[in-house]
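Dumping the structure here so I can ask a few things about it.
Left out: one protein chain. Kept in place: all the others.
Take a look at chain A:
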C-alpha cells in the first residue's frame, strides 16, 4: 500500500475541504482498501468520513425515505420501513457480499464500488480503466463475468453492485455536497457514465463531491422482487440479476419498473422494455418479447455469450413470479 495522509473529517463541510491533492473519501473501506492493497487506488490523502452524522434513515414529506450515505448495508436491509415497503432493496442488499461485509459497507460506498473485471485487478495487465490509454486486456481475453450491454471498444466491464440495481428500479436520487459548498440532486438514471473512450470516469461526480444521502420516492405499486443468478448460492457477485416492481390490475400489467445487474457498466434500465409490457395480459410470449427488446443490442465476447440467454430466462422467470 502506498503511504497517505490520514484526515478524519468532522462534518460533511469539513470532508469536502480536502479536494485536489489526490484525496479520496473512505467510508466502510471494503472496496477502497482492497484496491489500495493492490496499488490500484493510490490516494495521497485519505479522508475518513466514517464517523460523520450521515447514518440515519428518515421519512420524507413525499412519503419516501432519505437514507444517509453512511447507513451500513446491513442496517438498510433490516430497516422495518425498507423491509415493509421496499422489499426489492432489502432483497438486493441481502443477496450481496457477506454478513461481515454488509456490516461495514455503506450506502454511498456501495454505489461507487468499482468493477470486478479480472484484468482491472491484475496490475500486470493493460486496463484502460486503471491506466487510461493502456488498452483493454479483457477484449479478446477471458470474459465470463464481463458486460454484454453498454460496452465500448475501450472497456467491457460491468458494475458489480446489487443495491444500485434495486435503487435504479426504485428511481432513487443521489444527494451530494460539492467542494464549493453547493448541494446537488442527481437522479440515479443520470448518475453513472457509459465507458465510451474514458472508462476511468464512472460517474458524473466532481472531484471531492461527497454523497450525503440517497432519497427514495414512495415505492411504485405492485409486487417486488430481486433475483440474482451467480456461480455459487451465496457470497458471489451476480452473473445476471433482475430488480423488478410490477403491478397487475384486472389481469393487465398496469406498471413495471425493471433494472438489471451483471449486464452493463452501470445498473441497467431500459424503459422501452417496460413500455412493451404495459396494457397487456401477462404471458410467457409477452415476457419473451420484452427480453428480446432488452437484449436486442446485446453483444457477447465469447465466454460471456451465455449471459444473453440466461438473462432472457431470468427475466421471464422474474416476470412470471411478479405477475402470478
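Simple rule for what comes next: contacts are C-beta pairs under 8 Å (C-beta built on N, C-alpha and C of every residue); 3 or more make two chains touch, one makes a residue touch a chain; residues count from 1.
Operating definition for what follows: contacts and distances are computed from a predicted model.
A.B. asks: From the list "2Fe-2S iron-sulfur cluster-binding protein", "Heme-copper oxidase subunit III", "Cobalt/nickel transport system permease protein" or "Tryptophan synthase beta chain", give the UniProt name belonging to the chain omitted from this structure.
C.D. replies: "2Fe-2S iron-sulfur cluster-binding protein"
A.B. asks: Identify the residue among A:103, A:152 or A:247 that touches the chain left out of the display.
C.D. replies: From the options A:103, A:152 or A:247, the contact with the absent chain belongs to A:103.
A.B. asks: Touching the hidden chain in the complete assembly: which of A:4, A:25, A:120 or A:287 does that?
C.D. replies: A:4
A.B. asks: So which of A:56, A:83 or A:320 would be touching the chain we can't see?
C.D. replies: Looking across A:56, A:83 or A:320, the contact with the absent chain belongs to A:83.
A.B. asks: Hey, which chain A residues sit against the chain that's not shown?
C.D. replies: 1, 3-4, 6, 26, 28-30, 33-34, 37, 46, 48, 50, 74, 77-78, 83-84, 87, 90-91, 94-95, 97-101, 103-104, 233-235
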